[in-house]
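Missing here: one protein chain of the complex. Every other protein chain is in place.
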Amino acid sequence: MEIRNTQILMEKDALARHLGIKLLEIKPGYAMGAMEVRPELLNGVGVTHGGAIFGLADVVFAAASNSHGPVALALSVNIQFLKTTELGAVLTATAREENLTRKTGLYRMEVRDQKGEVIALAEGLVYRRSGSQ
Amino acid sequence: MEIRNTQILMEKDALARHLGIKLLEIKPGYAMGAMEVRPELLNGVGVTHGGAIFGLADVVFAAASNSHGPVALALSVNIQFLKTTELGAVLTATAREENLTRKTGLYRMEVRDQKGEVIALAEGLVYRRSGSQ
Amino acid sequence: MEIRNTQILMEKDALARHLGIKLLEIKPGYAMGAMEVRPELLNGVGVTHGGAIFGLADVVFAAASNSHGPVALALSVNIQFLKTTELGAVLTATAREENLTRKTGLYRMEVRDQKGEVIALAEGLVYRRSGSQ
Partner (left out) sequence: MEIRNTQILMEKDALARHLGIKLLEIKPGYAMGAMEVRPELLNGVGVTHGGAIFGLADVVFAAASNSHGPVALALSVNIQFLKTTELGAVLTATAREENLTRKTGLYRMEVRDQKGEVIALAEGLVYRRSGSQ
């Protein structure tokens, strides 16, 4: 039931649609999504924009952190860029819960290219509103 | 001359255009830009998407870190979300150089709303390719 | 009164004493401290240990974040190391409040050497327990 609410919440995510991000799976404390690198996702030197990679990581982060009920508020994200990718690349991202308390949640995101190589790693912290469980 | 090269580089930034980001100023070690929160930049709960805010911060980060010559490669960014904003908000972001060595550069980004309130803070680290000066 | 409570709290900080950290000033949302780099604070290559620099930043962070009442709990810290220092260096650190909500606080730490050069920058986030104000 809560997962269904999370799906409804995520379907309303306009930026995800604008970037071509597809959310493929949501389970308690976990989410997975994908994004194809289209021309509008490139930066000035012609590789995938850091903002697009962050966007993908942020969407699975939001889905995973709201999977227990839709009330998580992102406080901070730390992202590490490991490898550049190019036009046509298909990126997948996962978010996994590393810690959950009554008030906070910590999530680990991995972004991979179509060869399965990790291209970015991120860590995201949320504050969970009272009554969020 | 280098600033002009940086401007040319940034004009090719497709994601910046896709998100409606305008780069308003580039100086050595500094950049400033703006973005209006249009419907496609919202998340599922109807506030400005973290990915859009990061995108704006990332664009001024790229401009500032490439202002000495276009060769900086983002290694990591840490972003703190302080305040939500809504449809129609006009966000401005600055990037300022905090440290520059032969091989690395550190930048501080501030994102503000139209009232001048800070809504996000970020810190970005780049690797500078050899010959980059 | 709250500042006095914070001072009492910080005087009990055993690690600060063990590292030779002196807390020199506490005001609401602000703290300043200093540490001399003694032999026991060096790393294997003979420069000031990252752990000692973090320790100094962490002590002023704790003082500033507890300056409104002693109940802040550190969630995360992001530290950037900019410059090495050596035996005999005198390091000073400040923590300034960047954001304060009912439930969270964000602090910026700067560590400088005796010449006033910034050697490390950090950002720390706390969770504030209910009733903490």
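A few comments on the model shown:
A, B and C label the chains in the order they appear, each numbered from 1.
As a working rule, contacts are C-beta pairs under 8 Å (C-beta built on N, C-alpha and C of every residue); 3 or more make two chains touch, one makes a residue touch a chain.
All values reported here derive from a predicted model rather than from experimental measurement.
Although it is not drawn here, the omitted chain touches the following shown chains in the complete assembly: A, B, C. Summary of contacts with the chain left out: across B:T6, B:N43, B:S76 or B:T92, the touching residue is B:S76. Residue-level contact of chain B with the missing chain is found at 75-76, 78, 103-104, 125, 127. Residues 78, 80, 82, 98-99, 106, 118, 121, 123, 125 of chain A touch the missing chain (whole complex, contact as defined above). Listed here are the chain C residues that touch the chain not shown: 9-15, 17-19, 39-46, 49-52, 54-55, 58-59, 62, 70, 73-81.
In this text, only the chains that are shown with their structure count from here on.
Where chain B touches chain C, over half of the residue numbers in use are shared by the two copies, so each contributes mostly the same positions. Computed from the mean C-alpha positions, the centre of chain B lies at a distance of 28 Å from the centre of chain C.
Multi-chain contact residues, meaning those touching two or more other chains, occur in chain C at positions 78, 125.
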